[in-house]
Structure formats: structure tokens, C-alpha cells
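Quick one: this structure, given as C-alpha cells, is what I'll be asking you about.
Missing here: one protein chain of the complex. Every other protein chain is in place.
Here the chain labels run A and B in written order, and each chain numbers its own residues starting at 1.
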Amino acid sequence: MDELRNKAKEMFDKGEIDIFIGYEEGTRNPRPLFANNADETQKLVFNDKCTGNLAVYLTRKDLVKGKKVGISASYYALKSIAQLFVENQLKEENLKVFGLSSDGQIRTLNSLEEIKQYLKDTPPPPKVEDDELIKQIDAMSSAERWAFWSDELSKCFKCYACRAACPMCYCTKCIVEVNRPQWIQPWASTLGNMEWQINRVMHMAGRCSDCGSCGTACPIGIPIHLLTHKMSETVKANFGDPNDKGNVLSTFKPEDKESFIL
Amino acid sequence: MERKYISHNSLMNWLTQLNNEGNQIYAPVAKGNKTDYKHITSVEEISMDHIQTTQSAKAVAFPRTEKLFSYTKKNGDVTLQNFDTTTIPETVVFGIHPCDAAGFKPLSGIFNWDTPDLPFNERMKRTTLIAVSCTQCDEFCFCTSVNGSPGNTTGSDILLTPIKDGYLAEIITEKGKSLVDKHSSFFEADPNVNKEEYLAQVPVQFSLEELNKKISNMFESPVWKQQSERCLGCGACAYVCPTCACFDIQEDAHGSSGNRLRCWDACGFSLFTMHTSGHNPREMQSQRWRQRLLHKFSYMPERISVRGCTGCGRCSRACPVDMNIAEHLTEIAAL
């Protein structure tokens, strides 16, 4: 912990960063902290309880526009950062990234290449509690699955916490806010809620880091992160690992599978 | 106010009876690690041991989506079907905590401060609130900091306080009394207990007096930007809040007919106040956070003499980035 505080402080002292995005102790779990000067870095914490995906703040213009940014990033945040690079949302020279190795050591990741290498070398942190539910859902017939998701999504009240918590949802105007034509019903109802989640997940295809922040953010506890998880697996199985290939679904290759085209 | 005793069994039988007589029962139901209000068909479904439900019970009077009227178009002409009050069921809300019951007053304030809101009022008319005092709390609860308490009777028609094997029943309103009188056999004599002994101890987190003094004069304070930095701009806090009432009006069109709907909206959304021209008076998240707190703690007290917060702590629990409202208010009160 002291190591990160010292490194962040040093970067402020040397003028290498204008803001450090990290974690501080929160009510129950660590929460985002924005250190705007060397003093504020002394509240920083960084450990395996720091699971919120801080990459979400890297596209927040009001916070980072024109600034040199330091960030402590969890494994999944690093995946998101790599994808944000691919989507031309970040500039290497404006970003100093710190990861955590599996034995708890602070790792300085100075370039997209180093982030990619880290992601290759580091096993993803386990998400034990989800495995059981995934197994249950996989075992369902498609009718049962539809019933399961209809029931779950009927509870959604469209607070868009899933969207807000997602580093990949950086559009200034979301599809759900477009009203000419009105693609998706903006009010909460089972059909409109499903339209919203299906659209959200489709827009994540090949881009999602599978961090689970959408599901964690959902105040109602709908396991929507399993939808993006499944989507990620499907994309990986059909088109390869997005981590190596960038935007798999917006890149055409002659050898791409075409079995889904009638 | 009348005080009686009701055993747990009698309570469940009474609720079943009320349900059998055609009342909808809206009560907390646990699923996984969350508890939320549901229309139940059996008292077996009711959860009694939660600290707080995820959502407030406001949807009983202010549903997340509701039809304001319907229209039919034909050859350029239009006919309207007004809001149908006859379809609103008599509803008994059971198991809300005092902070939720207290929330209906500010809600009613917003919906009626100038012109009465027919859908809200018609639903309230058909709603009876049977609240249960809190015997436990968590670190997000702060009712005692905003003039509430775990055994506060404000807003409830009947307040039950769990005592040994049953409940002290305080019958507060005429509505509550008529519900009890209809089934008086379920009730027994006043147990003569000291209610306070059974209540949770909710520590006071900040001085309301200090907060009131400061918050009305700090529109320009840098605190809004600093507190809102991590805010993601979602609507979770507003949607779980018992007093948030911001709404949108939308058209549910199906060819030549359709419905005008009212649905929940939130002042935290970036497009909430955006003009058609693109100009946005609350362009920054800090301005939207300021609006949220000032509306609750300055504008509402000023305009409708009621605070827009009952200390239920739901917004803090729901927030994906731990925007702990009590912590923020404590900071403001200490400025």
C-alpha cells in the first residue's frame, strides 16, 4: 500500500500526472478515490478487495480531459483499458497504469504492450459464486431460460447503473435515449427491459472485459453480468480472444466463420 | 392513539384474512441476499428479518410505470379514455419500516403542493400502511439524524413493534382503526410495554440543525464537485429512494391508439434537463449532485415544509461507488 502511495506521490512531485484514480477505504468495500495532488495520494489503498472497474473514469471528460492520469487497475480494469486503447479512447503518453501481480506486488505497466503481456501472464481472478448459477442456467431448456430472464428482467427499473458502471459504455448519447426513432421503450416494463439488456449486451460483444461491474452495480441484484459473460465466451469461441485481436466484431477477415449467415 | 397486542400467528392470519377479502398485500419478500416488496399471495412469502428492502414501497402510490390516460385516433380525430381509478386495488402495505412510512409525506407534498395529482392520490386513498418498527439497523441507517426513529409513527396507519412472541400494535389513523375494528378478534389488550426497549439503536450521525444552517447557503460551494467526483450518474439512488419523485412522461403508441405513461426518472441523469437546443442547465455531474441534495434538504423544506429524506440509507446501499449520503451530509454539517 505504501508503495503505491509513494509512487503516486512521486509522480505528482515530478509533475508526471495531474490526477491519480485509485481506491480508498469505503463504507464496506474500497471505493474510487481521485487524488488531485500528492497529499491526497496518502489515502490510497490497493488490494484484492479493490474490484470496482476504475477504467470507467478514463473516458469521463469532466474528470480527465487534458490531464495526465495515473490509475491503479484491477485485472479486469486492465482488460478494459486495453480495449479502450483499441477503440482509440486513450493515449499512451497520458496514462500511467499500475496493476497488482497475483502475489500482491505493484506492477508498473507503461504501455499497451506491457498491459497485454500482464494479461497473458496473469490468471483471471476467480469468480466462484457465479459458477453455480452459470451451470444452472446452462442446464435450462431455452423455454426455461427465457422464463428465467423474463422474470429477472421484469424487476429492472431502468436506473442504468449497469451502463454507468461499464467502462465500455462511454457514448454521450445512448441508444436507449435516441427517440427518433424510439428503438427501445424508455420506461420500465418487462419487454422494454429485455430490449434494453439485449441491446446493451450486443453492444458489448467482443468488447466486454467480463469484469462483472454491471451485475455488481445492479441495485436489484439481477445477474445481468452473466449475459455479457456468456456473450464474451461465445465471441471467444467463434472469433478468438478479443485481447489479442482488438475489435473482433468490427473487423472482417476472409477466414471468419459464416455459419450464422443463412 | 390506541394500543393493542397481536401475536405473530394472529398477525399472519389477519393478513391472510385481509387478502381473502380482496385486499392486495404488498410485503417484503426475500430472494438471495436481497429483500424487496412484492404483491404476495401467501403470508409464507413475507420476510420479517431483513434490515432494509432494496426498494422503498413508494411504487404502491407512484409505480415505476403507469398509464395516465389512453387515446384512440381515427381519421384525424381523437378520443381519450381518462385514468381509470376503478382498477386500483385496495392495498395493504405490510412490513415497511418507519422510515418508509415517513416517506409518503414528502412524496405527497411533491404530488400535491400546487395541483393535486389524481393517480397518486387515488392510489394513496386505497392504501393502508402497516409498518413494523426496526429492531436492528446497519451502518447506512441514519433516521435519527433526520428527525426519525426506529419506532416513529409518522405516516403509518398502524405501527407494529416486535415484542416477545408478538407485537405492540399502535393504531394511528382512522384508516388503521377501521382495518383493526373489522377484525378485532385478532387483537388483544395493550401489552403495556416500554416500546423503546425493543427498538434498534440508530446512532445520530450529524446535527440536523447544523446541516440546515449550512446547506441553504452553499450553492456555490466546492464541496459538490469534490463529493460527486466518483458519482457515475446513474439513477439507482433516486429509484430506491422513498421520496424521490422525478418522472418522465412518455408515449406508448400502438398504431392508432396508445397510452400516455408516467415513468420514473432521475435528476442524476445527464440528459434530464437538456433543452432541445442542446443547452443543459445542469451539465456537470456536480450540478446534478447539488440538485439532488439541495432539493431534498433545502428546496423541499423551503417550498413544501417537508424534508426529502427519511434516513433509510437505501441510496447509499444501492450506489455502485459508495456515495454514502450520511457521510456526505455529515461533511456538510461540519463545514
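The rule is short, and it goes like this: a contact is a pair of C-beta atoms (placed from the backbone, for glycine too) under 8 Å apart; a residue touches a chain by one contact, two chains touch by 3 or more.
Following the convention adopted for this analysis, contacts and distances are computed from a predicted model.
Novice: Can you work out the missing subunit's protein name as recorded in UniProt? Choose among "Iron(III) transport system permease protein", "Enoyl-CoA hydratase/isomerase family protein", "Carbohydrate ABC transporter membrane protein 2, CUT1 family" or "NAD(P)H-flavin reductase".
Specialist: From the choices "Iron(III) transport system permease protein", "Enoyl-CoA hydratase/isomerase family protein", "Carbohydrate ABC transporter membrane protein 2, CUT1 family" or "NAD(P)H-flavin reductase", the unshown chain carries the UniProt name "NAD(P)H-flavin reductase".
Novice: Taking the full complex into account, find the residue in B:Gln136, B:Thr173 or B:Gln287 that is in contact with the omitted chain.
Specialist: The single option touching the absent chain is B:Gln287.
Novice: In the whole complex, not just what's shown, which of B:Ile46, B:Ala245, B:Cys319 or B:Ala333 touches the removed chain?
Specialist: B:Ala245
Novice: Give the residue, chosen from B:His97, B:Lys214, B:Arg230 or B:Arg262, that touches the chain omitted from the document.
Specialist: Missing-chain contact among the listed residues: B:Arg262.
Novice: Which parts of subunit B face the unshown chain closely enough to count as touching?
Specialist: Spelled out for subunit B, the touching residues are 68-69, 71, 73, 76-78, 80, 82-83, 110-111, 113-119, 121, 219-220, 245-251, 253, 256, 258, 260, 262, 265, 267, 272-277, 279, 281-282, 287, 291, 294-295, 298-299, 302-303.
As a convention for this text, only the chains that are shown with their structure count from here on.
Novice: How many angstrom lie between the centres of subunit A and subunit B, each centre taken as the mean Cα position?
Specialist: 32
Novice: Along subunit B, where are the residues that touch subunit A in the complex?
Specialist: Listed in rising order, the residues of subunit B that touch subunit A are 32-34, 36, 54-55, 64-65, 139-140, 229-230, 232-236, 238-240, 248, 250, 252, 261, 263-264, 266, 269-271, 284-285, 316-318, 320-322, 324, 327.
Novice: Over in the complex, which subunit A residues touch subunit B? Could you list them?
Specialist: Within the complex, subunit A touches subunit B at residues 26-29, 31-34, 52, 56-57, 62-63, 155, 157-161, 163-165, 172-173, 177, 185-189, 213, 216-217, 219-221.
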